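What follows is a single structure, written as structure tokens, with notes after it.
Missing here: one protein chain of the complex. Every other protein chain is in place.
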Amino acid sequence: MKRTVPLAITFIVGTVLVLADFIPHKPFGNLGDDFSLYFDIIAVFAFLLGGGNLIRVHLTKINRKRPDWQFSIVTLVGFVVMLAAGIFKISNPEGIQGDVAAIGSLFNDLYMYIFTPLQASMFALLAFFVGSASYRAFRAKNIEATILLIAAFIILLGRTPFGLWLTEGLTGDLAFLQIPNLANWVMDVPNLAGQRAIMIGIALGVISMSLRVILGVERTYLGQDSD
Amino acid sequence: MNFDIGIWIAAFLTLGIMSFLYKDNPWYKISEAIFIGLSAGYWFVSLFWQNLVSKLWDNLWPALDALFTRGEFTGGLLYLIAGILGLMMLMRLVPQIGWISRWPLALVVGATAGLQFINYLVSNGVIQVYNTITPLFGPVSEAGGIAPVTDVWHGLGNALILVGTFTGLVYFFFSKEHKGFFGGAARVGTWFLMITFGASFGYTVMSRMSLLIGRLDFLVNTWITGIFT
Partner (left out) sequence: MKHSASSTFAFLFLFLIFTGVLFAQDEPIDSAMVDSVATAVEEMVPVNPPKPAQLDIVQDNPGDAGSSIHVSWILSPDDGAGDNDVTSYIIYRSESPTGPFEAVGSASRGLVEFEDATTTDGIEYYYYVETVAGDDSARSSISRPIKSSAQWFSTKDIDTFIIGLMISLSVIFFIFAAQKGKELYLRKIAGLEAVDEAIGRATEMGRPILFIPGILDMDDVQTVAGITILGRIAKTIANYDTKLNMPVSRSIVMTTARETVKQAYVAAGRPEGYSDDMVHYLTDEQFGYVAAVDGIMVREKPATCFYLGAFFAESLIMAETGNSIGAIQIAGTAMPAQLPFFVAACDYTLIGEELFAASAYLSGEPKQLGSLKGQDIGKMIAMAAILIGCGLFTVASITNSESLLSLANTFRSIFSAS
């Protein structure tokens, strides 16, 4: 009972949804959208588990005075304050009926002055990490890494005025060797070929895995070890 | 001096996050802690209003009302199923009947498998094959809506795409050893894949730079300039 019902559910739901794409008639035609809706609602309930876990983990850390327990207080306070600001719409100029992110509300202020700068800063770290990754890639040890490096360089230069300036001299028949033109060609020909191979491979991988999941050949996600 | 608390907090947090590049330190830890707490709260608030209230409550309440006051069965009652599945999920907290939380999980995984099967088949499989079918060589001709191959270079380009797609797929073969001619083709496929990766890499470097520029602009032009005006 505990094992077979979930497997049966997966089989039925999976099969129906695969076929539903070919059946425009109601209710099959809308099943994809219906599922998205159901999923969103299940996700909210699940969040109670996740949020509960967040609170529990940090409270435990504070109680047991584990390293950096002081920062757990900050996390919990931030969590509770944001929750309260959003659910009770504190300081919301439009009141409880208004849009939760109305300008002037505490929720919106927290979002604009704290959340957004944090998010943008993390995103900006990528510039440094791209630099360190490129630096390591420079030490290309084999032919594959060298190809990756050269392609990256061409595309990178091709998207800057520097690249154009470097090869301005190549005109006429050799114009195609100008870096921006070369970059476009690399994007449109070899890059496209590789992308397609990857994508077709992924399609087949998804099909195969979906079939394994639907047929119950793959069951680890249910916590079962296949027999 | 312009003292806008919002800007000072934003600058504090921006520098705190960036201090991570040097090494882990309390400034980063406090920025990280604030980020986790606030973002978790933010997401729950969004889920609450957008999913629980506008999707579940606003649809279910009228349907339940119609059912109990007028005995009518309306479409909104289907949301009851979603609500029940959500509650089953929460049963995980009760050890004796925790196993029932596997049912909504099974539904989610089965549905994902079913829906993505077709999505990927079409967008990643069938359409990619369609796009790769092009004439390789030949005089000018209106080949069924495909751009006619006007010169040798165009034809060679199409041929190169064909070779690249082919050898790339050969690389992904699982059930054949990469030896001999097959192995050689797989090697060529790897080169094409490397070009693809390099191109993606080079393409995104500039956009990452622009993100950094955005932050630096804030720090210099908004915060620091604000101190002196």
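Per-chain numbering from 1; labels A and B assigned in written order.
Heads up, the rule we're going with is that a contact is a pair of C-beta atoms (placed from the backbone, for glycine too) under 8 Å apart; a residue touches a chain by one contact, two chains touch by 3 or more.
Since the structure is predicted, the reported quantities are computational estimates derived from the model, not experimental observations.
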| item | value |
| --- | --- |
| Full-complex contact with the absent chain, from B:Leu162, B:Val188 or B:Met209 | B:Leu162 |
| Omitted-chain contact residue, chosen from A:Pro24, A:Gly95 or A:Pro161 | A:Pro24 |
| Residue among A:Ala84, A:Ala137 or A:Ile150 that touches the chain left out of view | A:Ala137 |
| Which residue of A:Val13, A:Leu54 or A:Leu110 touches the chain not shown here | A:Leu54 |
| On subunit B, residues whose C-beta touches the chain left out of the figure | 17, 20, 23-24, 28-29, 31-32, 35-36, 38-40, 42-43, 89, 92, 101-102, 105, 108-109, 111-113, 116-118, 120-122, 125-127, 129-130, 132-139, 141, 143-146, 148-149, 158, 162, 165-166, 169, 172-178, 193, 196-198, 200-201, 204 |
| On subunit A, residues whose C-beta touches the chain left out of the figure | 18, 21-26, 29-30, 36, 39, 42-43, 46-51, 53-54, 57, 67-68, 118-119, 122-123, 125-126, 129-130, 132-134, 136-137, 148, 152, 195, 198-202, 204-213, 215, 217-218, 220-226 |
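Here, only the chains that are shown with their structure count from here on.
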| item | value |
| --- | --- |
| Separation of subunit A from subunit B, taking each centre as the mean of its C-alpha atoms, in whole Å | 4 |
| Contact set on subunit A toward subunit B in their complex | 2, 5-7, 9-18, 20-21, 32, 34-35, 37-49, 51, 54, 68, 71-72, 74-83, 85-87, 100, 107, 109-128, 130, 134, 143-145, 147-156, 158-160, 185-204, 206-207, 209-211, 213-214, 221-223 |
| Residue numbers on subunit B that touch subunit A, as the complex places them | 6-7, 9-11, 13-14, 16-18, 20-21, 29-52, 55-56, 78-79, 81-83, 85-87, 89-90, 92-93, 99, 102-111, 113-118, 120-121, 123-125, 128-129, 131-132, 157, 160-169, 171-172, 189-206, 208-209, 211-212, 214-215, 218 |
